[in-house]
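The complex appears here minus one protein chain, its other protein chains still in place.
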Amino acid sequence: MNQLIYNAAVWLDNTEWSTRIHESYYLYNWIESTHVLTLMLSLGILFLIDMRMLGWAFADISANKLATRLNTPMLLGFVVMFVTGILLVYAVPVRSAQSVWFRIKIGLLIICAINALLFHRKMTASIGSWDFEPRAPKALRVGALISLITWSVIVICGRFIAYDWFDCNYPQSDLIRGIAGCIDGQTQF
Amino acid sequence: MIFSLILNYRKTLCSGLFFVVLVSFLFSESITSSHLAVLPIFEWMETTWFGVAGKTWGALFAVVQAGHLIGLGVLGGSVIASDGRLLGLFKGLPMRLVVDRCHSIFTWSLGLLVATGVFMACGVAIKIYYMPVYWYKMLALALGVLFVFFIRKPIVDRDLDKVSPWLLRLLALSSIMIWFTVAATGRWIGFS
Partner (left out) sequence: MSNESDSKSRDENGAGIVFAVGIIAFFIVYWYFEIQSVRELLEMAYG
């Protein structure tokens, strides 16, 4: 599996546009800046909705209305995050694919996606009964808390990707090499 | 007549005067001497516990950076929700409540941003001292803070139905512009 990921990453790394993006100071930085600044649209609004569910903010505003009205800018933000995120990985594919933090981040993103799906389903099923209650029912509160914690850890992991502590081109323990998926005798990093 | 005009419009006149003084300062010689005068503060910042910790423990610096990013996200979310509502978006949400609740979230996240920002600044104080973009960010931040707490807040605290919707839109637009500039210049510090 790791060999397959490595081969795919090397193939991407050898494409013309991957080189163009990572060798262009402005293009790479603009993509990364857009990725980071869109946190305000995606994560910021998601956290507002989560805080409403937990009763920490907007307790006197209809939970359903708040979630529905803020949904569009939030989704727009996540689309931009997703596109710029893919471009960032495409610009530095081998290092990203073998980054411990990137791998944890992807795992957490999958958890977040499942959590969001379950949250949405429970929210649609139960909304009429508690819309103006300061706090959402327990199941939704747990979902909101999972979302807050997981997304915060995702931001930390995203920030850690920039650091080279566990990169495959340095001597690492077997555990780290296993998680990062380092390949014996690999030539591209 | 003039005296009563000054008395009745003292806040407006002070605001105008503030911008005149600010622009004159930015284009004067004294900006260079002021820049030199604050160098010892930045040198001292690097010797503080924050400065030493930030330089010694890369992981701690990175976690604080992540905290700064989360703060940025929440601050941005509150600005988009509040100013978006003032601009006429998110119809159906009560404007009064959205603006009020967003203001407290804004204040908390600004507190988190300042705390984490000071820590980060101490770790790389001399480096940022020589960066023009850092000073642009500080200027935008100072303008943003003054604007939110001394200008925007007293207006949006009034009965919103009695405030001109155009004034509310103007305030919302300038608020989005200033906080976007603060965030974007902050991001650029990391690249320079």
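A and B are the chain letters, set down in written order, and residue numbers restart from 1 in every chain.
One rule holds for everything that comes next: a contact is a pair of C-beta atoms (placed from the backbone, for glycine too) under 8 Å apart; a residue touches a chain by one contact, two chains touch by 3 or more.
Nothing here was measured: the structure is a model prediction, and the numbers come from that model.
> Kindly state which of the options B:L72, B:L87 or B:I178 is in contact with the chain not pictured.
That would be B:I178, which touches the missing chain.
> In the whole complex, not just what's shown, which of B:V114, B:L143, B:L160 or B:I189 touches the removed chain?
Counting the whole complex, the residue in contact with the absent chain is B:L143.
> Mind listing the chain B residues that contact the chain we can't see here?
Residues of chain B in contact with the hidden chain: 8-12, 14-16, 19, 136, 140, 143, 146-147, 151-152, 154-155, 158, 163-164, 167, 170-171, 173-174, 177-178, 181.
In the analysis below, only the chains that are shown with their structure count from here on.
> Given the complex with chain B, which residues does chain A contribute to the contact?
So the residues of chain A in touch with chain B come to 29, 33, 36-37, 39-48, 51, 57-58, 60-61, 65-66, 69-70, 73, 152, 155-156, 158-160, 162-163, 165.
> Please name which positions on chain B make contact with chain A in the complex.
58-59, 62-63, 65-66, 69-70, 72-81, 84, 90-94, 97-98, 101, 104-105, 180, 183-184, 187-188, 191
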